[in-house]
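Notes follow the structure.
Every protein chain of the complex appears in place save one, which is left out.
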């Protein structure tokens, strides 16, 4: 069997974020796998609201149309922008790091807390958890009040640890979800300090996309994920 | 008080749809009101899937940024693309015809059915009704299996009447929601033939946007609808 | 077209509340519109529990049966007593200030808090939000622990501002709903002091009822809102 | 211990219904118990809509205020009119036959169907099941399209059997709830013919009210069920 | 009619718990009734997690198969282990003290809080309330952080009173549910001290099981509660 080729889209324009996520994905996958890392060229250096989400979704759609040859896709933004649209465009499995992180947390803990960047994003995360049916497992969504571009370095990790520890102590959480691709590099360190699972969805998301592909599952071409009428004859993958 | 100025965005590229919706909005509003009708220039002639939704949301964002002087906005696509993003960008009230149609149906009937174009869109409408908390009032979402561009003329109306009548008889619906801006011109005729309210969200949506504005309500600048960090100092309205 | 005539029922027996609500409704509607303001003659000076609700519903039913000639109705009590019964009795659209307030808050903010009078009423409001599918948008229901008859004057406004500010700061609310018709006169002042939308449902409710009527929507006569078998041939409007 | 005294309110004006329900309650309770059967004097001979519900609730409130000496109450209408108001008025436990029927069905079957009189009432029953958290156990609500006053005699029983059998066969129900006090006299016969439990809430409701009382439970005087501020010093029981 | 015979299973191995629960059940039921009290012989002295639940369910199944002659069953553990399995095995009504306690609380208060033993059990109780549709009535689940075997004596009662009082004051609860059979002996004392209903499900559960039986209701043999295919011809009761 040919080696697995994963498209990893970073829908913000910050190449450092792409590189950090690609490193995590490559370390998780079999060495023979290939990770095609793609960074948005239009859009914003960080996605922190719905306007950014709209631009991010457009970037994801464009990349999926441009790369019909990949085996699976991972969208590297906790919002999962463009996820449903991408599934219309390809039979390759498409996974978002947001759903991957939440899903993994639900498999290793009965209750998790989500730690996000800004308070303004809390409601959107809550609504997303409700829409995906996972809100009942969530003990709370809490914000660092630090932006996406302030998630690197030791004091960023300290901030996550402090906020997450409070969620463990006060909200009844037993695991932590990090709600931002730029936090993923801190996940292992935070987990070691807290003694609970910390789920970022990047490494696990790459393995999840591979797992779908390896077990022969492809995105359905029936119904809502059928090729969009907007684009006539062009389904890829 | 200066006359009310409503921005009506049609996020598909079909100017006939824009004109038909603008006529309905103008007929509903006070004659002194102004309707600024805007048609997407990029994108697709009809929005029938998530790929189209991504493009439509981008068109809405662009128009709201370009017209900071309007009093309220109506998004003329049942999906309400770009609705949350638009609310980040302006203090003018923003309403979508989808939410307006569903909301009005809930005020005049205990159960409504949604009649949409293609079967592939049924799941997205169901998910939207759940997300907005209105699924319990919905007796069912049914499809004509006719596309957006086939919603004009007498046989389109006949098709709606037949499908809607079955929803009244078999599903327990007491009113009908039409899930497509292009169907709105048929709403009055369908209502007359069926003898129940038929809600399209265009005329009522224009009045709803006006009602928010007239009673002094403006989109909050606090929290999730605060100006997006992606765009530094530029909030309009 | 003949001028719009709105029936505004205050289902408590306090004429000052009726007058204050009628003023707000008249100021919001077109000057040519007529507001027929009606005050319950039996019942209680304030509705603060379910026993009061039972009496209030009876008052609403009696008024709607007595005035078959009005174009639309607004029920001026946050509980919306008698709302479903009124919809059986008339084809004129019927709106309650409770649903109008909550609905408007959901259009201008992603999360709102409800500020009510007494703690004993919190559970009923929560249950009502769940029944109408709007609980997910509600960041919390908080009580002033001041009765309906203590909602006037500057210190009442101060109390609302203090409680509402805490909801904005601590609960993640981005707008405020005032859960009592007697609070409506304070809404504009509270909004100005807090800098967020404050929704009372009186002015907006009048415009909402008008919007339904103006766009040609009438309460369905089909199904649950059909004329009640209890009353043989008498449907009004 | 003094003998148990149950107030059984029939909130419609049909004395035959009262007598039939009282017979069932007396047969179920210990012979030493007393059933005080009360028939509404105002209102309607049958409750088939929300207008009737408003009148029925008023009748329940009036009876509970007039009889402060009873040990527990059973409201003999599937809608449970006035239930919450009655709980404000007395510390005696108050049970409705609607909640009793549904609750018993949930204890003897994993899925039940509700058989009601008229189609117009289906939506209200569905909404009630959602509000009480029991909708997930309900396989469907189906209507005989026979009114409350047509529920007596052999052909009424035949109609219930036919409709209920279809619910068992097609909807996945394993027990039947009868949604009308006037159907209760047919419950035993229907159960025998269908071979599944048939729950009407009258006999079981009387025993449930007794069970609360006998185990020392009284309606709380704290919070929402505290004595209503509308009525100053008058709590009974 | 022959006297009612109730099987009361204590699925932990602590005979003192069985005796205390049997005393409460006997005091509640008619003196002619018989309570057959059964204590698990395998398993654990306390059920405090899912591993204990698995053993407890096996004990319940074994007892129900061994005693085909009883009229009804009460499972004496708040988790209700083996409840669904028991209902496959017998037509005698089967009730758990967990569902009985929660159900009674919902009949005497609009909001209740659950007081449990250990924090680790809170999530399971929340999930159980959601599964049974009663979470909306629950103001919160709070833990004493005292194990099942530390629920006796005056200081145990003091701990319950302190935790429950905080739930009444801070969470909006109007009644208390005790989430452990071993707490039941303290219920009356706690209720007296707090002035609100305290529901343990033992006495009331015995009366509830009797009420089902006395009104002629038997566990359905249709569908999910039919005799399990695993065990060929052996249904009891």
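Chains here go by letter, A, B, C, D and E, matching the order in which they are written, and residues are numbered from 1 within each.
What we mean here is this: a residue touches a chain if its C-beta (ideal position, glycine included) is under 8 Å from a C-beta of that chain, and two chains touch if they have at least 3 such contacts.
Keep in mind that this is a model prediction, so the values were computed, not measured.
Asks: The chain left out touches which of the shown chains?
Replies: Contacts of the unshown chain, counting the full complex: A, B, D, E.
Asks: Please pick, from E:121, E:172, E:197 or E:211, the residue that touches the omitted chain in the full complex.
Replies: Reading the full complex, the residue touching the unseen chain is E:121.
Asks: From the list D:110, D:146 or D:210, which touches the chain that is not on show?
Replies: D:110
Asks: Mind pulling the chain B residues that touch the left-out chain?
Replies: 119, 122-124, 126-127, 130
Asks: When the complex is taken as a whole, what residues of chain A touch the one chain not shown?
Replies: Residue positions of chain A that touch the missing chain: 28, 30, 84, 87, 93, 95, 99, 103-104, 107-111, 132-137, 168, 172-175, 188, 191, 195-197, 199, 203-204, 207-208, 210-212, 214-225.
Asks: Please identify, in ascending order, the residues of chain E that touch the omitted chain?
Replies: So the residues of chain E touching the unseen chain are 44, 46-55, 57-58, 61, 82, 84-85, 87-89, 118-124, 127, 130-131, 147, 223-224, 226, 228-231.
Here, only the chains that are shown with their structure count from here on.
Asks: Pick the chain whose C-alpha centre of mass, unweighted, sits closest to the average of all protein C-alpha coordinates shown.
Replies: Smallest offset from the overall C-alpha mean is found for C.
Asks: Cα centroid separation between chain C and chain D, in whole Å?
Replies: 31
Asks: Roughly how far is chain B from chain C, going centre to centre by Cα mean, in whole Å?
Replies: Result: the chain centres lie 25 Å from each other.
Asks: Among the residues of chain E, which ones contact at least 2 other chains?
Replies: Counting only residues that touch two or more other chains, chain E contributes 110-111, 136, 172.
Asks: What are the touching chain pairs in this one?
Replies: Contact pairs between chains: A-B, A-C, A-E, B-C, B-D, C-D, C-E, D-E.
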